[in-house]
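Below is one structure; the comments refer to it alone.
Only a single protein chain was left out; the remaining protein chains are all shown in position.
All chains are identified by letter, namely A, B and C, in their written order; residue positions are counted from 1 within each chain.
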Amino acid sequence: MAISVGLIGAGRIGALHGRNMVATAGVDLVGIADALPETAGALGLELNAPVRSAEQMIADPAIDAIVICSSTDTHADLIEAAACAGKAIFCEKPVDLSSDRIRSCLKIVETAGVPLMIGFNRRFDPHFSALRTRLRDGDIGEVEFLSIVGRDPMPPPLSYVKRSGGLFRDMMIHDFDMARFLLGEEFVEVHAVGSALIDPEIGQAGDVDTAAVMLKTASGKICQISNSRRSTYGYDQRVEVLGSRGMLQVQNLPESAILHAGAAGIQHGRHVEFFLERYADAYERELRHFFDCIRDSLPPSPTGNDGLRAQIIADAATQAAQTGHPQHLAEEAATGI
Amino acid sequence: MAISVGLIGAGRIGALHGRNMVATAGVDLVGIADALPETAGALGLELNAPVRSAEQMIADPAIDAIVICSSTDTHADLIEAAACAGKAIFCEKPVDLSSDRIRSCLKIVETAGVPLMIGFNRRFDPHFSALRTRLRDGDIGEVEFLSIVGRDPMPPPLSYVKRSGGLFRDMMIHDFDMARFLLGEEFVEVHAVGSALIDPEIGQAGDVDTAAVMLKTASGKICQISNSRRSTYGYDQRVEVLGSRGMLQVQNLPESAILHAGAAGIQHGRHVEFFLERYADAYERELRHFFDCIRDSLPPSPTGNDGLRAQIIADAATQAAQTGHPQHLAEEAATGI
Amino acid sequence: MAISVGLIGAGRIGALHGRNMVATAGVDLVGIADALPETAGALGLELNAPVRSAEQMIADPAIDAIVICSSTDTHADLIEAAACAGKAIFCEKPVDLSSDRIRSCLKIVETAGVPLMIGFNRRFDPHFSALRTRLRDGDIGEVEFLSIVGRDPMPPPLSYVKRSGGLFRDMMIHDFDMARFLLGEEFVEVHAVGSALIDPEIGQAGDVDTAAVMLKTASGKICQISNSRRSTYGYDQRVEVLGSRGMLQVQNLPESAILHAGAAGIQHGRHVEFFLERYADAYERELRHFFDCIRDSLPPSPTGNDGLRAQIIADAATQAAQTGHPQHLAEEAATGI
Partner (left out) sequence: MAISVGLIGAGRIGALHGRNMVATAGVDLVGIADALPETAGALGLELNAPVRSAEQMIADPAIDAIVICSSTDTHADLIEAAACAGKAIFCEKPVDLSSDRIRSCLKIVETAGVPLMIGFNRRFDPHFSALRTRLRDGDIGEVEFLSIVGRDPMPPPLSYVKRSGGLFRDMMIHDFDMARFLLGEEFVEVHAVGSALIDPEIGQAGDVDTAAVMLKTASGKICQISNSRRSTYGYDQRVEVLGSRGMLQVQNLPESAILHAGAAGIQHGRHVEFFLERYADAYERELRHFFDCIRDSLPPSPTGNDGLRAQIIADAATQAAQTGHPQHLAEEAATGI
């Protein structure tokens, strides 16, 4: 029996998930909704799926799962509606920009007892996922220090920046989740600094484009993250973990295996262009995990709580950068990261 | 109007091409033949295509193209039959182990005036194909020296070795084609040495497992190729070109972006496993080129003549290694390599 | 006319400088002092120089320059005595563990008008020095973000840790100086975290063995530094600078050009062993700069003020890590970094 899925949101990420769904055996895409009917229509044409409204799909008892890729401000409401209708839910990060709203939303999901998975796709990247396995296997002994670098090729439009919740909630949130995923521990302390060095208008909008964070777990492990909204040499996504017995890195993926040597030196090509290329595998494996969990009646991961925890850290980092004061996080049990 | 295709041969490569075809828009796989009916049946089931005989498909006027992946000794006959029936033909390398047989076969194809493409898939690897473009663009000036390294993870079964035509015709033929493809010139001189160092039984079967070749073009360009049937560190496929203004390399593709540093040093993982993984893109792009050419009424490449030329070099290399005497090749116009 | 030099301190670093001096044309090592007479004697025998007391050498009008490599607690007094005697002075870092004591000492040096150079040897490493040149030349446009990683192969003896002033003053001080050297700006804000993860006894002694720092300049540039007292894969010394037009890294120096490929993957050897090997060139070029400055009557660099500034940052980092509160530094003119 195939899993019937309704897709809400047909933008860049919705289209990506839609294409991955139609290529997945055992999954039927039975409807596409979007705030812009022509966007839904175009994707529906491509994927041979009817345009329907979100409400209609949530109300349809023949639909098993809802995949939410609409704009952030609609996520929590849609999750709640779908949960009450008994659907399995996959929702792009974040659940909401307010962690209080996330909490109330997750309570309803819990009461409904439906599976909810949050789209922290990088956990499904084969390299990061292999890294986590090697860390858990004790490949480098006890983990002591984690360093994450994330740099985008160029800043998003200012209009996007303004409603993004700021760099820590919009961009670094992926790294906060990755840090929790790799360390398997919760952070208790957040230090943050940020500057608007790339575009003064970003600063005037109250945001930063260059930022660094230090985090500490209760056991004393230290994590360092830095982000930049611009990288002329291409998308930069690196992770390094130092342990008592060695060090592991995930390096960038080169776009080409070609090396050129000339009078100016030895030159490798650029990295893979941006997140759609870099994380193409991850997006595919992420949805496959969601559907496999539905099929096997297992709880999917990352969970709503993972979404909440990352948001709490992002809030604290934003606060720390704005006030200049490190923030303390309530120590919670690190269960099932 | 979709292109109707009949697939002959449902082994490892036939299955690969079959899967690529069903994933290609505008191509209909309308029949699968194999000497072993159950092999054809299994693939037919997977790809939702009927099992039919080769003869039947060649005779069927509704079929536009034939893709030949059966055993080498059937290639020439099938090409001739399909040519006479007016089909567009894609055939895995080699056309035949005898270059005389290839010549007579190509004559029939020429008379029939049908498109024939030979499966030198590596030309379609994005890295090698980009290398050729950069060479043609004069990226390193005049090309002077070409070096190709090819090492398989482990020798094939002895039974395969015995009917393979020998290392130069079975394995190094890919490198001969690559050398012609990259240099755009024909070779006039072939020097070859070989040894059976990995498995003495390969030597007793009259073949070698470790070999090197030097080739020279009429203009004096030098090409060096080495092959080994064993590489404990994984599939090894490297090309290096030296020119008057610099050097270009295609390096191996790492399987993982993970680097491990420990007491023993700095360690990268292995290369991608073997040819099916290494050249997955190439296989896909190769067939796409074939179908694009049919659609646009353009001649596909590599041509039957490319298959013949590579075979002639492989024959000469075999002869050179066996006799200890370099072989001279009749100078032919290097047209359209 | 050769420069006559008295060497105070014949330990590991004193011996290194002594050997470099006798190999330098135009420099005469005319005396060696050490708290342990046999240590001075052994080095004197090796370098063919007489053992003399520090006082005697400082008082000797025939001596032009004093090189101070004795224990930290003697530096300030020796600098003052040598300054009053009109000598040119080279002193290993730090001038003192108290920045107040450094200030009073520098005042006396200023009054005496003698040249004083502080031994931040890494500035003279050819790679870091080339990096600074490229940054000043605008190679990557405007500098936005600096990241420094420093990891020692293993912690020093606990006895050393106890009188070291702590990781920030003993180990990270090199990175503070490097950061000022590369950015050419003063820092105004210091955030620090530290843990004792390698050896609990280091924690019981009030110090940390794993630490990270974030610094910010008045113009908003961000600097991130991390240190560990243990690196099983060898001495780790990396710098990365992100600018508006690109990125520059100084990578580790491999000990060997040998690469091994086997069933386990592709393996490079370890980095050069430790600071004496890694910075051998830097130590040599550092002293040469000192003597060149004396000969040409130019002020040597790094100056006493550079020593003071690095110490002030190290004090602030120590304070920040202990209290959990970021420290603000008085904004001073960044002159002549």
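Convention: contacts are C-beta pairs under 8 Å (C-beta built on N, C-alpha and C of every residue); 3 or more make two chains touch, one makes a residue touch a chain.
Just so we're clear, the structure is a prediction, and the values are computed from it rather than from any experiment.
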Touching the absent chain when the full complex is considered, from C:Leu248, C:Ala280 or C:Cys293: C:Leu248
Listed residues B:Val67, B:Ala88, B:Ile102 or B:Ala196, member touching the removed chain: B:Ala196
Contact partner of the left-out chain, one of C:Arg19, C:Arg101, C:His127 or C:His325: C:His127
Touch criterion as defined above, residue of B:Ile222, B:Leu253, B:Ala280 or B:Cys293 at the omitted chain: B:Ile222
Chain C, residues in touch with the chain not shown (by the definition above): 126-127, 130-131, 134, 139-140, 245-253, 256-263
Footprint left on chain A by the chain that the document does not show: 232-233, 254, 261-270
Sites on chain B contacted by the missing partner chain, in the whole complex: 142, 144-145, 147, 149, 151, 189, 191, 193-198, 210-212, 214, 216, 220-222, 224, 226, 228, 230-233, 236, 242, 244-247, 324-326
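We adopt the following convention: only the chains that are shown with their structure count from here on.
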Cα-centroid distance, chain A relative to chain B, in whole angstrom: 42
Centroid spacing, where centroids are CA-atom means, of chain B and chain C in whole angstrom: 59
In chain C, residues with contacts to at least two other chains: 232-233
